[in-house]
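Removed from the display is one protein chain of the complex; every other protein chain stays in position.
Per-chain residue numbering starts at 1, and chain names A and B are given in the order in which the chains are listed.
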Amino acid sequence: MGKGNMNEQENAMIRIHVMGKTYQVPAGLTIMDAMEYSGYRFIRGAGCRSGFCGACSTIYRREEDYRLQFALACQEMAEDGMYLVQLPFTPAPRSKYNLEEIDPSENVLLQYYPEIARCVSCNTCTKACPQDIEVMDYVQAALRGDIARTAALSFDCIQCGLCTMRCPADIKHYHMAQMARRIYGRYLSPVPNHLEERLCEIEEGVYDNELGKLMAMNKEELGIAYAARIREEAK
Amino acid sequence: MDGLTYFPGCSLKEEAKEFEISAMAVMKALGLPLIEFERWNCCGTVFSLTEDDLMHQLATIRNLIRVQENGSEEIVTLCSMCYNTLKRSSLFVNRDKERLEKINAFMDREQAYEGKVEVRHLLEVLRDRIGWDKVEEAMTHSLEGLSVAPYYGCMLLRPREVGIDDPDNPTIMQDLIEALWATPVEFPFQTECCGSYQVVDRRELIVERTHRILSSARRSGADVVITSCPLCQYNLQKTQSELKETIPTFEEMPVIYFTQLMAVALEVDSGELPSPLLAGLAIEEGVGNGER
Partner (left out) sequence: MARNGLEIIEGLLEKVEELSGQNVFACYQCGMCSAGCPLTDEMDLLPNQVIRGLQLRDWRTMESNAMWICASCFSCQVRCPKGVDLARLMEAMRQIYLRQQLDHVSIDDMTPEQISKLPQIALVASFRKKTG
């Protein structure tokens, strides 16, 4: 990008509409920054500002678009003519369960989140997901008792709640999927034997001698040892 | 593609595993294997009966779109409820292109459904494409001496426009039973509803239905009842222990899937069978339940 362009972009202003009022904000801001520039202050509904915490779910509409759009306010760039509003929170109760006591049978997700049986496969949840998760597919996997698939498909979920806000069947997708991942981790994922063995070895003191040597090294010696470490061949 | 595009439905992955296991084994033995297509979803189990409701057609039409994406123009189901819902939905949109256009416009991330997918039940395939004589030829363990009552229930036969046989006097399962050299037992309740989803909030009503239906089958001389519906099978099988508590004289009756009966006769994997039945079939436990 040339220097002239940079200046042009810095000076350019765009219009955003927030709750019926139009504001002029500089181009190149995220939705969250643009709203803050306009004077809104986020006490809730903002968190990491890096697209990971899922606190800043937002809905917007472009002037010439019949569709409502969904995003994270800290990630999506504000555009000229956007209608913006922040969702502070999606009311969605979580079912109470004790992971150690539940029976990880195939219909366990249905037991704690029976409303998944109301899914009409409209796919509205998937369209709302800012993480591009196939949300409906994991709800369907959950309905047929495939916990592993539910866990795998929902892995990138950041619990923003947009799917749940949009669902015509009142499903609490993200809580249900979290339960699936917990059950998967606790009961279904393969146990890494080598890790357990290594932990035992560490407890038994097999590596105490080696660790002691490392602890005694100064920075220079550590650097040399690091450079000379055994590496796995790149495949 | 050598095989049938197969829609399992949710129950066949959980409650009704035996149905899928036995059907897969049987169809492989008959040279027309069932091939599950990618990314299917729950059919919704019951067809929506209101004129203005397109929302509840999405699940079924989405499945037909997946079949179309798969390059197939036919879909075969085992579950009677899936069959009924998918079939009625396909007729519903084919009769009124405006409905189809609306549904296609709503599902804007998917291919438009072209209305060409035929929905068939496995029993139809056995009757019309394979033929009862071929089924008989494939039999290696005759079921001679076994009296089998077919329980059709509702969804295979009604309404008439989707029924795979005559709604009042169906014979398709009788013909299957005869092909396996067993004795078909007609009984007056064979097409009467088991109470269906009322089991969720009116379980006592199902227990009562089970009593009537199975007692009638017993009086007619049946050793076993066959069905093609996971909900009928659940209702009729799983409420028997409750029934015995209130009516101790009630004689238990095994209720299995028609494909399990076929699997026994073809000596392929039948899935788990109730042990009283195994004695009646004169086969040892484990013989029908082949390698998984």
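One rule holds for everything that comes next: a residue touches a chain if its C-beta (ideal position, glycine included) is under 8 Å from a C-beta of that chain, and two chains touch if they have at least 3 such contacts.
Quick caveat, the model's predicted, so the values are computed rather than measured.
Novice: With respect to the chain omitted from the figure, which of B:E51, B:E98, B:D133 or B:E245 is a touching residue?
Specialist: B:E51
Novice: Of B:L123, B:L231, B:V255 or B:L281, which sits in contact with the chain we cannot see?
Specialist: Selected residue, touching the omitted chain: B:L231.
Novice: Which listed residue (B:R129, B:R202 or B:R219) would be found touching the missing chain in the intact complex?
Specialist: Residue touching the chain left out of view: B:R202.
Novice: I need the residue numbers on subunit B that touch the omitted chain, in ascending order.
Specialist: Counting over the whole complex, subunit B touches the hidden chain at residues 9-11, 14-16, 42, 44-46, 48-53, 56, 79, 81, 154, 157-160, 167-168, 192-193, 195-202, 205, 208-209, 230-231, 234, 238.
Novice: To test your reading of the contact rule: which positions on subunit A touch the chain that is missing from view?
Specialist: 97, 103, 105, 107-108, 110-112, 114-115, 117-118, 143-145
One rule holds in what follows: only the chains that are shown with their structure count from here on.
Novice: In the complex of these two chains, what residues of subunit A are touching subunit B?
Specialist: 106-107, 119-123, 126-127, 136-137, 140, 143-146, 168
Novice: In the complex, go through subunit B and note every residue touching subunit A.
Specialist: 10, 13-14, 39, 41-42, 44, 55-56, 58-59, 62, 106-107, 109
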